[in-house]
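The complex is shown incomplete by one protein chain, all other protein chains being positioned as in the whole.
Then we have chain A:
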Amino acid sequence: MIDKKTLLASLLGASVVLPLPALGQDESSDSDPVTLRMAYDADPVSLDIHEQLSGGILQLSHLTHDPLVRWTKDVKFEPRLATDWERIDDKTMRFTLRDGVKFHTGNDFTAKDVVWTINRLKRSGDFKAIFDPIASATAIDEHTVEIKTHRPYPLVLNLATYIFPMDSEYYSGETEDGDPKDEIVKNGDSFASRHSSGTGPYEVVSRQQGVKVEFERFDDYWDKDSPGNVDRLVLTPIGENATRVSALLSGDVDFIAPVPPNDLERVKADKNVELTTMSGTRIILMQLNQKRVEAFEDPRVRQAFNYAVNQQAIADRLMKGFATPAAQLSPKGYDGYNDSLEPRYDVEKAKELMKEAGYEDGFSVTMMAPNNRYVNDAKISQAVATMLSRINVDVDLKTLPKAQYWGEFDDRAADIMMIGWHADTEDSANLYQYLTECPDAETGAGQYNAANYCNPEIDEKVAQANVETDRDKRAEMLQAVEKALYDDAAFMPLHWQDLAWAAKKNVKLEPVVNVMNFPYLGDLVVEQ
């Protein structure tokens, strides 16, 4: 919330209320307030957490709101506003909600807020696609919610990580201009885009878009066990990579993300800051368009391309070790991850396959890649082009800024196109749905399948897995899909990008980072 009353209240709160031991986080209540100054590459576009499905907005959601459940470091679920959950039947999941949780306005958090939030998510342009499987949400009593799905759906918990209950009372009614307070406006002003009330550890006290956002710790935050001791957060967007790193090294900010790969070594070498990295879940791959190039219809050619590319070398040399070589779409930790699949670099074998397929003398293809979207994207595409020249494939490469690239991607403008994908649901099925399923404009399947790869058998298997609610059985099915895609060489996987953050030595980042690329700053400890 940023109206004046709350600003005053939180300022008073910081100076008057915090010293009371009953409300303070630790016994350190009489020490100075702890401020964390952080720099991200961009600031959230809006305070409305349902306006855009993006990293920036999700980061904000974890600050001002709390999800029902959240991901742990090893891709497991951790209870937050939901303390317990059980499956009633194939289509129903029952959540027990935490007692005694308050919103920033002081309203009590109850089941009706969860129902209200889910209904709003289903109206949000960006979120409605992933909330489509949910048929209804019902409040059974004050602290119990039942979520029903249209058909048996295994990923209700995954979706629950996106349910950040909003203060339904606060967002009900109309503004002075007569607009409903709960409307979601993509391109324009709305009540929710300028005001916020959640249950999260921080309240927004001031915001100047593109310049900075300031947060204060919420005094009545429910999680008294949280070790977090940061009283004030200042988020500054610094788009320029070199400047962001300089700001950290010169001590102007305490914490930065992302850390540009070219500066990883430099940051690591500095004795005042600490670099924290972990394996990420964003897969970088190349798609071979079968509609444009006849040769790509032959699985042997696609396999040959896979044998020709040295993923290990790209990860080691280009990415300087900050990437994990991939042979499949699902990263480790996902249900579909199949540990028997290894990168298959073997140029001789690749040449043999090309010969078998009748393309011993190779052919010419076009390739396109963005040059400012993924880490080292342009360099990676150059490396791949060079590697392909060893099997006599002549690549005409063009790299473009992301703003132009996606238009070309939608037009499928080149024979080979690069894409990076992170599954919004942290589940393998999402990867197949967007990247490998037969493209269908009606259902939206294969929306990013620039290979035009189509294998109805595999799609059928994914569909079966999507209604299997037994997690172990489902994992087995998904792993079989991953293997089938590998054998068919549906695409050229390259690597999963590592995640990297950097902070001053006294900022204890390690315990709060997770695969989602937004550290849980509510639990962050800054040593004094």
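Note that a residue touches a chain if its C-beta (ideal position, glycine included) is under 8 Å from a C-beta of that chain, and two chains touch if they have at least 3 such contacts; residues count from 1.
Definition applied: contacts and distances are computed from a predicted model.
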Exercise. If you look up the hidden chain in UniProt, what protein name do you find among "Fumarate reductase iron-sulfur subunit", "Translesion error-prone DNA polymerase V autoproteolytic subunit", "Potassium-transporting ATPase KdpC subunit" or "ABC transporter permease"?
Worked result: "ABC transporter permease"
For this session: Return the single residue from A:129, A:293 or A:357 that touches the missing chain.
Result: A:129
Seminar exercise, completed: Considering the complete complex, of A:54, A:262, A:340 or A:364, the missing chain is touched by A:54
Exercise. Which listed residue, A:105, A:172 or A:209, touches the chain dropped from view?
Worked result: A:209
Exercise. Of A:164, A:434 or A:486, which residue touches the hidden chain?
Worked result: A:434
Problem set entry | Contact set of chain A toward the excluded chain (per top definition) | 45-46, 52-54, 125-127, 129-130, 185-189, 193, 209-211, 236-240, 242-243, 246-247, 249-250, 252, 401-404, 406-407, 410, 421, 424, 434, 441, 444, 447-448
